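Only one protein chain is missing; all other protein chains are in place.
Coming up: subunit A.
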Amino acid sequence: MKNRELRNVMDSRKVFALPYIAWIAIFTAAPLILILLYAFTETGSGGVMVLTAENLARAFSSLYMTVFWRSVWMAFIATVICLLLGYPVAYMLSRMKPNRAAVISILFVLPMWMNFLLRTYAWRTLLDNAGIINQGLMALGFEPVQFLYTEGAIIFGLVYNFLPFMILPIYSVFQKMDISCIQAAQDLGANKWQTFWRVTLPLSKGGIVSGITMVFMPAMTTFVITRLLGGSHFMMYGDLIEMEFLLMSEWNFGSALAVVMLILTIVFMWLMRKYDKEGEGGALM
């Protein structure tokens, strides 16, 4: 009897989803609920939790929105640079012989095997005023350049860290792209530019959209790069949230900021998906 029940359960295969459901419940749903709980409450006198919208109102005040828009702007620049650099690379990769492409794409992924923090630290010593790059410049007779602690250094750090996330999705779209579409365009008399603009680009839109999502969102929420390469001069939204939690011990307000971030993420994802769907009609960017 029992055996049969077990078999029924096994048969339905739902049982295999259980670990996943538990995982989601513990590590995704529960923290989210906690964040929402913290965001909308305040610990009043005597340790009683009181419902309040004050945290959220404060999160939307101009002081904090400045940081928000600055983060959007920095992440936007980094994303654009990643796209401009990553797209041609992905295209070239897809046109290579499979063996070579595999080797080169591994080279792109290789740095990611190392911890991101370590790599960023490495850049610190490279870009330092007394670092290798500046020493080289001085040996060649140039004046040393202040690389570190500038806005440029942060953008550089963002592009460096997130570029693979732009290349890989676009590359995989190119790989799957039906070459006969391009050949057909060429046969029908389109020049190189027209072929690219009317066939290749629209067909790769899916990769571009997921690349942008994968670069923009983490760039926007990053918090170590600004500290290590930017010398904490320019605060980004991730720094703000981290600071509220760890430096200020303001869990309620920090959660409210996280909620604002979450709202942005949802809006952004929705926009991107909408774009992607419309794009399937084959219209131009």
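In this section, a contact is a pair of C-beta atoms (placed from the backbone, for glycine too) under 8 Å apart; a residue touches a chain by one contact, two chains touch by 3 or more; residues count from 1.
We take it that contacts and distances are computed from a predicted model.
Peer 1: Would you kindly match the missing chain to its UniProt protein name, picking from "Glutamyl-tRNA(Gln) amidotransferase subunit A", "ABC-2 type transport system permease protein", "Spermidine/putrescine ABC transporter substrate-binding protein" or "NrfD/PsrC family molybdoenzyme membrane anchor subunit"?
Peer 2: Missing chain, per its UniProt entry: "Spermidine/putrescine ABC transporter substrate-binding protein".
Peer 1: Among A:51, A:107, A:130 or A:188, choose the residue that contacts the chain missing from this document, as touch is defined above.
Peer 2: Selected residue, touching the omitted chain: A:130.
Peer 1: May I ask which residue of A:56, A:75, A:212 or A:235 touches the chain that does not appear here?
Peer 2: Missing-chain contact among the listed residues: A:235.
Peer 1: Of the residues listed, A:63, A:107 or A:188, which one is in contact with the missing chain?
Peer 2: The single option touching the absent chain is A:63.
Peer 1: Name every residue on subunit A in touch with the hidden partner chain.
Peer 2: Touching the chain left out of view, subunit A contributes residues 63-64, 66-67, 117, 128-130, 146, 148-149, 224, 227-228, 230-233, 235, 240, 242-243, 246-250.
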